[in-house]
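Only one protein chain is missing; all other protein chains are in place.
What follows is chain A.
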Amino acid sequence: MASGNNSSTAVTSISLTRPSLPLRGRSFRALVLAPETPLGDWFSHLDALVQRSPTLFSERAVILDVSGLAKDSLRGDAAGPEAAEPAEDDTNAAAATPDIAGLVDELKQRGIRIMGVEKAEPAWLGPALPPLLSGGRPAEMAEPEAKTPPETQPPEPVKPPEPRKPNSLVLETPLRSGQSVYHPEGDVTVMGSVASGAEILAGGSIHVYGALRGRAIAGAGGNPRARICCRKFEPELIGIDGLFRTADTTDPKLRKKAVQVWLEGETLRMAALD
């Protein structure tokens, strides 16, 4: 494969540069503050809470749920996670607009920075305010312990990270078209082939001891050291750590060969193994 027709230097691997800016998705856990009227009472509860556990809001993403503030939609707040019903009476709509800017300022004075607002009407938020969020799902959050005396308690001991257990997945059967394997941590080894229309997503490396004809995405979730190795290279798509290539943009000279794919900086490189 080293004989490049159009290149003057003999190369052992094909280097391809990043085609476009990669976009990645992440989801995070956030604390949700849901102020209720009257705000004075709510702030005193909040102050008491901060008094008990001063580190509760530090270095945490905090979302403001304002469904409890719209005067006409107090029921929506009681109903739980579903979106608050918008104020239906147009004449009251302006009066019902809560002072979100003032609220965000009040919270900022307490050292709580708001990164997003949930369950607000788009009209309530100006450009200076945090963005409107939607699609949030409830998640568990550790409750601050009430009995904690603020001064004497040393900061929580940081647990040493558990040693990572080897977590490899070995598939004895070929992966058929339409089948999908998602293995977020560790390597995936396929003893057979990966058919066209099948896909593997692995947090670690991917090894295919047959033909790779489908999609293989290694290092999913951010592992630039992951690799893809296969006995017969005919993939539809390959990717490592967010960098992708379709079959069209891989070197045709590597087709049907034993190939490895790895990441070098911002470049996806691939070379024949023999």
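Following the convention adopted for this analysis, a residue touches a chain if its C-beta (ideal position, glycine included) is under 8 Å from a C-beta of that chain, and two chains touch if they have at least 3 such contacts; residues count from 1.
What we mean here is this: contacts and distances are computed from a predicted model.
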| item | value |
| --- | --- |
| Options "Menaquinol:cytochrome c reductase iron-sulfur subunit", "(2Fe-2S)-binding protein", "ABC transmembrane type-1 domain-containing protein" or "Septum site-determining protein MinD": UniProt name of the undisplayed chain | "Septum site-determining protein MinD" |
| Which residue of A:I100, A:A195, A:V208 or A:L268 touches the chain not shown here | A:A195 |
| Candidates A:R176, A:R231 or A:R269 - the one touching the absent chain | A:R176 |
| Where the missing chain touches chain A, by residue | 173-174, 176-179, 192-193, 195-198, 211, 213 |
